[in-house]
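Let me begin by handing over the structure; questions about it come next.
Shown here: the complex without one of its protein chains, the others still in place.
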Amino acid sequence: MSQRMRNALVDTTLVGSVVLLLVFFYAPITTLVAFSFTSSRVLTLPIEGFSLQWYGELFNKPDFLPAVLNSAAVSTISTLFATVLGTAGAVAWVRYRFRLQGVFRGLTFAPLLFPQLLLGVVMLLWFSVLGSWLGFSTGLVTVIIGHVVYITPFALVVVAVQVYGFDETLEDAARDAGASGWEVFREITFPLLWPGIFSAAIFSFLLSWGNFYVSYSLAGTARTLPIFVYSGIAVGSSPIYPALATVNLVPALLLVIVAEVLRRRALKRQASSIATS
Amino acid sequence: MASPIIDASGIVKDYGTARALHGVSLQIGTGEFVALVGPSGCGKTTLLKILAGFEEPTGGHLQIQGRDMRGVPAASRPTRMVFQKLALFPHKTVAENIGFPLKLQKVGKTEANGRIRAMLDLMHLKPDYLERYPAQLSGGEQQRVALARALVSQPGVLLLDEPMSALDAKLKKSLQAELKKLHRELGTSFVLVTHDLEEAMMLADRICVMRSGHVVQVGTPADIYYRPANMFVAGFIGETNFLPVTASAAGDGMAVVSPLVAVGKTTIASEHVSPSLSAKGTALLVRPETIRFVKGDAAPGEWVLDGHVEEYFIKGASTQYRVRVHGLDNAVILDLPGSIVLPAAVGEAVRIGFDPTQAFLLSE
Partner (left out) sequence: MRIERKSWNDPVFVATVAPLALVMVAFFLVPLLMTAVLTFQTTQYYRLVWTWDLKIWTEVFSKPHYWTIMMRTVAMALICVVLTVLIAFPAAYALATRLKTFKTQIQILIIFAFLTDAVLKTFGWILILDKNGVANWLLMHLGFPPEMLNLLFTPTGTMIGMVYNLVAYPMFTIYLSLVRIDRDLMLAAYDAGASRIRTFFEVTLPLSRPGLYSGAVLVFVLSLGAFLEPKVLGGGTSPLASELIRQSFETRVNWPLGAALTMVLITIGALMLAACAAFVLRRPSTGRRPA
């Protein structure tokens, strides 16, 4: 085989692997979207007719909306905490050196290396013991705590990338131009870190919104959306779940795109201003 | 100097156990253009950062415009800095970048806009650049924006930290010319840090040569070039020749002899002797352009050395020869006027000569 043909073969294989991976990733997702519009109750091909009835049925299911509200509350609050804590953590990781930093790093990164189920179980044990002493039982609050522990390391990593690319002479330049500590933060540091923080928030929100393991362990009798789905499909499949998946998809996709575009635009600005100077 | 705008005396800076500055003293006059020059690690950038207020000196006194600067943060000093990597804010437009110091001083919108426009004119930037982002400008344009931002609040001293080190040679030349013109027009004091002595000589009124945390020499470009304090300063300017000699006092000058030269003692007039001459490692600084090939008899008083041509380089306006002379560690460098006919070939035995009374006596 000639060198050129071999190169072409390698290129095709590589590009093909990405295409196959995307097919793999989106096979269940597109299947769900397709089945959400079926008119039949049975989820098999071929899809016999188009209908939106399962969307109606989904919204009429009595425990659906409470689960949505629970999920919304949990995700919003955990995102807020995870983003703030993750941002502070990222700055401490990248820019600061201090005593016990190794311990701090290990402690703030370890949850990422933990199987979620075990994270949930370990926290469940603690909350149960604590609950038996202090007289509370697990519920949405413990779910939120669990999500913060699980998600903060992710947020930290996303923000850390932005902090790492940050050029501190910009802060010097602002100080030199007459800015006070607070003005430096407001005018320079925060706007430049914002894309990373924003991405981290969106990442956190979606991780929390879709989280099953931690919620399942710590929710007690409360139900978030993934628990709602899990207990539903454990009983039997129904087209309302594909409908739910589809409803879930659209706002999430928009959020991801917005975050990514913002982050990239900021990175590009930073990169090119460094490259040409 | 009647009233120096910057008066630094005995500035010491330690980083842990390492001493970066060993008691540096320097006065800079109002409206003066001073360059701090030296190899990397000589402390020139540290000194600039101390002037700007980014570093606190470990010891010594610093006054700017007659005010003691101890504990005064960078923001409150009458100095503005142009950073090596420019440090233009990537998320702010050109107008916002230039106007940033005015915004912090709460200057009114109309006045601020006027001053931003004036800066734009001064820097020869087009008005439609105002809404662009730094990443959309060329390297030279970014340079001008950085200068505009530093000058817009009319600082007493402009500090420049190797701002042209990343530019290509042609752009560098045109910006250097512009910087000099700008300095003449504004009358602001400029302090430029550079490792390029040629750049310093072109731009500065006075040059401060530094080496491992000490000031080696402060003087006008002519002083530095024609009357270097020692071999370090002379060697820093560019390739040159040092001929080891022994010197002794003779009248109002110095009598020198070289074991390599047959002709005896020559007296060097005092204006050709370094004021800081010491006994250790005395040598004659012989500039490459003052040496010639000797064909036939030597001129009266001329010192002649025998050697052979090691290599030559055609540089256009001049042709450089390197001649290996027995007894000297380094090849002797000659800069001859450029000519289509080469005076000697590689390997050829040659005699080179120069007038020792026109050389400069210095020491290590």
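Note that the chains take the letters A and B in the order they are written out, and that residue 1 is the start of every chain.
Heads up, the rule we're going with is that contacts are C-beta pairs under 8 Å (C-beta built on N, C-alpha and C of every residue); 3 or more make two chains touch, one makes a residue touch a chain.
These numbers come from a predicted model, not from an experiment.
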item	value
Displayed chains contacting the withheld chain	A
Residues in chain A touching the chain absent from view	3, 7, 10-11, 13-15, 17-18, 21-22, 24-29, 31-32, 35, 43-46, 81, 85-86, 88-89, 91-92, 94-99, 104, 107-108, 110-111, 113-119, 121-129, 132, 145-146, 148-149, 152, 164, 168, 203, 206-207, 209-210, 212-213, 225-226, 229-230, 233-234, 237, 241-242, 244-245, 248-249, 252-253, 256-257, 260, 264
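Following the convention adopted for this analysis, only the chains that are shown with their structure count from here on.
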item	value
Residues of chain B defined as touching chain A within the complex	52-54, 73-76, 79-81, 83-91, 100-101, 104-105, 133-135, 137-139, 142, 149-150, 153, 166
Complex contact set, residues of chain A against chain B	167, 169-170, 172-180, 183, 187-188, 191-192, 266, 268-270, 272-274, 276-277
